[in-house]
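Note that this complex is displayed minus one protein chain, with the remaining chains in position.
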Amino acid sequence: MTMVFGIPIQAFLGQLLVGLINGSFYAMLSLGLAIIFGMLRIINFAHGAQYMLGAFVGYLLLATAGIGYWPALILVPLIVGLIGVVIERLAISRLYNLDPLYGLLFTFGLALVLEGVFRYYYGVSGRPYATPPLLSGGTNLGFMFLPNYRGWVVVASLVVCLGTWLAIEKTKFGSYLRAATENPSLVQAFGVNVPLLLTLTYGIGSGLAGLAGIMAAPVYQVSPLMGSDLIIIVFAVVVVGGMGSILGAIVTGYILGLAEGLTKVFYPEASSTVVFVIMALVLLVRPAGLFGKDA
Amino acid sequence: MAELAPLLSVRGLNAWYGESHALHGVDLDVLPGETVTLLGRNGVGKTTTLRAIMGLIRKRTGTITYEGRELMRLPLHHTARRGLGFVPEERGIFATLSVDENLVLPPVVAPGGMSIEEIFTLFPNLKERRNSQGTKLSGGEQQMLAIARMLRTGVRTLLLDEPTEGLAPVIVQRIGEVLRELKARGMTILLVEQNFRFARRIADRFYLMEHGKVTAGFPVAEIEARMPLLHDVLGV
Partner (left out) sequence: MTDLTLSRESAGAAGPLQWALLALAIAALLAAPFVVYPIFLMKILCFALFACAFNLLLGYTGLLSFGHATFFGGAAYFAAHAVKVWHWPPEAGILLGVAGAAVLGLVMGFFAIRRQGIYFAMITLALAQMFYFFCVQAPFTHGEDGIQGVPRGELLGFISLHEPLNMYYFVVAVFLIGVFAVWRIVNSPFGMILRSIRENEGRAVSLGYSVANYKLAAFVMSAALAGLAGALKAIVFQFATLTDVTWQMSGEVILMTLLGGIGTMIGPIVGATLVVALQNTLATSGFPVTIATGLIFMACVLVFRRGIVGEILARLPERHSKQ
């Protein structure tokens, strides 16, 4: 049997894959957080709850209407995004002129409500969501066995992240977002409907969280608690990456996911805390974050 | 000129930055096709007047009419759509956008704007640097870009805040040529300018501001007669 640093290579690659899967979700979620923060100057504490909501909406679409994974992949982000739009219009839009901490506190409350509602109706135990038949089974890569769905998650999340990044960097809509991130009132003075842009941004960010949620449903179990523990790790990712750069948020997400996977191989006791340790080290060396420009 | 109705008319404009009261009842008119310059020392409220007209300062009272229609109640993004373009003092070039992206950022609000080709004929430097990052341009080029991006949009009136500030004489001269060219094409311009020599070469009329108010207004023909006043107030 081939060994890497005294560990069987299959176990090593297996944990690396788990790390890559986790990293995919960290990347998608920190991407959404960074987009929302860039435009709205608000840290969306409800991001984890919206991820959980995405998984639950997918679960309920299947359980109540028989709508399967593939249509859900389109429907869930739309539904979660639409809920985000409504929340932004009704509440978050009233917080823009206040200290950003109020946005954090409001979305924290929102996260508690969302989590509380699903806990109340569905309990805390996880519910399985079947892997879509097209992606069930696995592929023998020779050096390891790769479950197809996990391979799909890695590829799909990479496509989503890079696609979002390209949309921001290369399209007209993206240029509005970048400009409004720099100087919203001037962009609005040019005639661009910036309030609408803010609403759409929150909707898109929420939708991304929802998409991550439905993608996660077959990997992890669908549970009301799946978002709250994740969001704290994603916050650490965002502190490490700095929110000044979209690409930075994505790259940091993958790196920290892999770091977590590697830790599971070599020192499993620390795997739940390694992301926070890395965050602390980065704060010592580069307080502004790896890709950050400002405080 | 008296028979022409003003294109832009401001009456009793008051404006505040937080608690501090910056404008104390500004009155001014700009006729169609006119170039009007606001003169005054630093801090008398010239920039504030432009920003209050655009709607960038929301804490304001009084009336602002453009083409006979009230602007006060409009949301910020509707002011530009009425036909007003704004070139801010700090130029407002976006660092995360290329020159091209900066140029096409402001939406077209009315027909009759220049095409990109026409704009590049007027500003050949920008064409050469169209793929550069916006803020990598020189100060003069950034100023050109800030003016150029308004020309595509079809606005009929430009509010220009200190376009010559900090620029070399040869660039100032070039901006003067551009403004005269725009004027020839029928653009109405409300200009804030510290450079009196520059302003007197391109303006049709002047307003003098002191302590948040307009205290005098006169056409360019009267400028010699007004020199003692200007000397007192501006030190020119």
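By letter and in written order, the chains are A and B; residue numbering begins at 1 in each of them.
In this section, a residue touches a chain if its C-beta (ideal position, glycine included) is under 8 Å from a C-beta of that chain, and two chains touch if they have at least 3 such contacts.
As the structure is a prediction and not an experimental result, all values here were calculated from the model.
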- [ ] Give the labels of the shown chains that the missing chain contacts, considering the complete complex.
- [x] A
Open item on the list: Touching the hidden chain in the complete assembly: which of A:G14, A:G68 or A:P100 does that?
Closed with: A:P100
TODO: Determine which one of A:P8, A:P71 or A:G116 touches the chain that has been left out.
DONE: A:G116
Open item on the list: Given that one chain is not shown, which residue among A:M3, A:I74 or A:V277 touches it?
Closed with: A:V277
Open item on the list: Counting contacts across the full complex, list the positions on subunit A that touch the omitted chain.
Closed with: 43, 91, 94-95, 98-102, 104-106, 108-117, 119-120, 228-229, 232-233, 235-236, 238-239, 269, 272-273, 275-277, 279-280, 283-284, 287-288, 295
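The rule we apply is simple: only the chains that are shown with their structure count from here on.
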Task: Inter-chain centre distance, subunit A versus subunit B - centres from mean C-alpha coordinates, in Å - done: 44
Task: subunit A-touching residues of subunit B, taken from the complex the two chains share - done: 54-56, 75-81, 86, 88, 92, 94-97, 101, 104-107, 109, 153
- [ ] Show which residues of subunit A lie in contact with subunit B when the two form their complex.
- [x] 172, 175-176, 178-179, 181-183, 185-195
